[in-house]
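What follows is a structure written as structure tokens; I'll ask about it next.
Every protein chain except one is present and positioned as in the full complex.
Now for chain A:
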Amino acid sequence: MDTGPALRAVGEMRPGDHLFHGYATEEEREAVLAAFLVDGLASGHRGLLLAPAQTPPGPLEGLRERLRRQGHDVADALADGRLRVRRPSADPQDLGELVCREAEGTAADGLLGLRVALEASQRGDGAPGGPGDAEKLLGPAFQVLPVIGLCQYDRLAFDARELAALDAPHHGRVVADDIWQDELLRITRTFAPPGLALRGEVDDSNLTAVARALRAETRRAAGRAENPHRARVDLRELTFADVCALRLFVFTGLSLHALGGGMVLDGVAPQVRRVLHAAGWDRVPGLSWGEEREEA
């Protein structure tokens, strides 16, 4: 058996999966939820959001707004029922029956699968721990058609023991999708603190992926109410970056600086720091150094 929970990108979830997502920020929760539901629309699935709190502007409009913030217009899907919002029951058995009924309805509507997103943001709202065993919740529905389950919890609201208990009934944990992955480099979005993490090597073969990620990160930072125009890039697992890649960081830092912000590079490896220093880029405004990395 695995010693720790398996991590799976939301885009890699498969029918039959019932996975757990402990988020730290609202942005992280939205990013994973949006990917989960929009992937479902692309796959011909129905998306079912089980949301306990029905806050203004109402469940459907609320979901539409959240997906819009993530860059998706789902008005059509909400109108024709490919996306639905229901209030879940606190009773695990009722919940199982609700999912089963929804599965039958989805199959009857001629859709290819059902994606169930269960939200639970607070302790004591009935949902955490409620779903019980994954097989019990999704098993009967899975007899009807392919079902995928995603349970989202605020991981900062629980201690490690409680999180482990929440984890237990699930098949593993979900994380946001990578922004980029090739043989040399993996780029992921981080949420707490917000930024990017680069792992591996950047060279002439994947420079454009880095440029694209930095541009998106600049936009993301611009839209933030707190600390706008400040970007953080985690380089703790970056082992190589060439002059062209570092120049991209410099130019991104300079343009953020011009807007009153800047970019923090965390955990820069000594060999990367040497190149930055040699090029005079350790004195450029807009680029600063976060945590130093200890040499292994």
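The definition used in the following text is that a contact is a pair of C-beta atoms (placed from the backbone, for glycine too) under 8 Å apart; a residue touches a chain by one contact, two chains touch by 3 or more; residues count from 1.
The rule we apply is simple: contacts and distances are computed from a predicted model.
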{"item": "Chain not displayed: protein name in its UniProt record (\"Sensor histidine kinase\", \"3-isopropylmalate dehydratase large subunit\", \"Succinate dehydrogenase subunit C\" or \"Peptide/nickel transport system permease protein\")", "value": "\"Sensor histidine kinase\""}
{"item": "Sites on chain A contacted by the missing partner chain, in the whole complex", "value": "184, 201, 203-205, 240, 242-244, 247, 250, 254, 270-271, 274-275, 278-281, 283-284"}
